[in-house]
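Right after this comes chain A.
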Amino acid sequence: MSHLFFLYFAGVIVATSILVVALRNPVYSALSLLIMFFHVAGLYVTLHAEFLAAVQIIVYAGAILVLYLFVVMLLNVKRDERYHVQAPAAAFLGLVLLTEVVLLVSQRAYQTAPAGLPAADQAGNTETIGEVLYSTYLFPFEVASLILLVAMIGAIILAKKNIDEC
Partner candidate 1 sequence: MSSFPLLTIIIFLPLVGAAALFFVKEQQARWVALGVTLADFALSLPLWFWFDSTTAQMQFTERASWITSPAINYALGLDGISLPMVLLTTFLTPFCVGISWRAIESRVPLFMASLLIMETAMLGVFAALDFVLFYVFWEAMLIPMYLLIGVWGGPNRVYAAVKFFLYTLVGSVLLLAAIIVLFFKGGHTFDILLLGKGEFTPALQSWLFWAFFAAFAVKVPMFPFHTWLPDAHVEAPTAGSVILASVLLKMGAYGFLRFTLPMLPDATVAFTPIIIALSVIAILYGAYMALAQADLKKLIAYSSVSHMGFVTLGIFALNTQGIEGAILQMVNHGITTGALFLCVGIIYERTHSRLISDNCGLTGPMPRYATFLVVFSLSSIGLPGTNSFVGEFLVLAGTFFWSKPVAALASLGIILAAAYMLWMVQRVAFGQRSEQAGHGTIRLPDLNLREMALLAPLLVLVFWIGLVPNQVLTPMHASVANLLDQLDQQEAAFARTPRATPDAVASITDHVSPVTHQP
Partner candidate 2 sequence: MEYALIPLLPFAAFLILGLFGHWIKDRAHFVAVPAVVTSFLLSMLAFLDVAGGRQTTMPLYTWLQSGDVTIALGLSIDRLTAVMLLLVTTVSSLVHVYTIGYMQGEKGYARFFAYIALFTFSMLMLVMADNFLQLFVFWEAVGLCSYLLIGHWYERQSACNAATKAFVVNRVGDFGFLLGLLLVLDSFGTLDYHQVFAQASAYTSDTVNLLRPFGGEWRVSTLTLICLLLFVGAIGKSAQVPLHVWLPDAMEGPTPISALIHAATMVTAGVFMVARLSPLYNLSPVAMNVVAVVGGLTMVLGATIALTQYDIKRVVAYSTVSQLGYMVMACGLGAYTAGMYHLLTHGAFKALLFLGCGSVIIALHHEQDMRHMGGLKDKLPITYWTFVIGSLALAGFPLTSGFFSKDDILVSAWSAGALGKTLAVAGLLTAGLTAFYSFRLVFVTFWGPSHVDPHHAGHVHEPSKTMTVPLIILAVLAVLAGYLGIPQFLAPALPGPEGTGGHHEGGAAAGIMIVATLLGLSGIAAAYVMYVKLPGLAESLANQWQGAYRLSFNKWFVDEAYDRAFVKPTFHLADRLWQRVDVGIIDAAVNGTARGVAWFGWILRLIQSGQTQHYALGMILGAVLILTVYLLT
């Protein structure tokens, strides 16, 4: 059963991600990415990461992708007529790399490492993460907030029409 789920999600994820790259129209690319996000969220659920699954949908699908689509629409981007000239080389390299990476990552049996943190699978995944975020990971959390601050103001500065407006 779990294998079936995995195969479904994995299949769609791979397919949509290839479509993201392959589709000429950016809008379609974005939409297939959206499908991929949903399926990644599904995969997270099978891995008992319900909180992340939710966040994935809310943040990625709900915010990020919408932003993308917004920009695509805003700029009225035309169909991408062709790939970059280096595409064959890149594809070849990608294949080589893929072979190597797959060879490398599949060679190894992963064991459970000693856990110093609360188990992730226990009931209330969201509470656990929340607790950890505000205790153990307080510092990164703060840094992340700064990153968002930078992103916010940075986006304004870069995107606004006239600097002297405000």
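How were these candidates chosen? In short, all candidates are chains of the complex that A comes from, given by their letters.
Observations on the structure shown:
Here is the rule we use: contacts are C-beta pairs under 8 Å (C-beta built on N, C-alpha and C of every residue); 3 or more make two chains touch, one makes a residue touch a chain; residues count from 1.
On a predicted model such as this, the values are computed, not experimentally measured, just so you know.
The candidate touching chain A in this complex, chosen from 1 or 2, is 2. On chain A, the positions that touch candidate 2 within their shared complex are 84, 86, 89-90, 93, 96-97, 100, 103.
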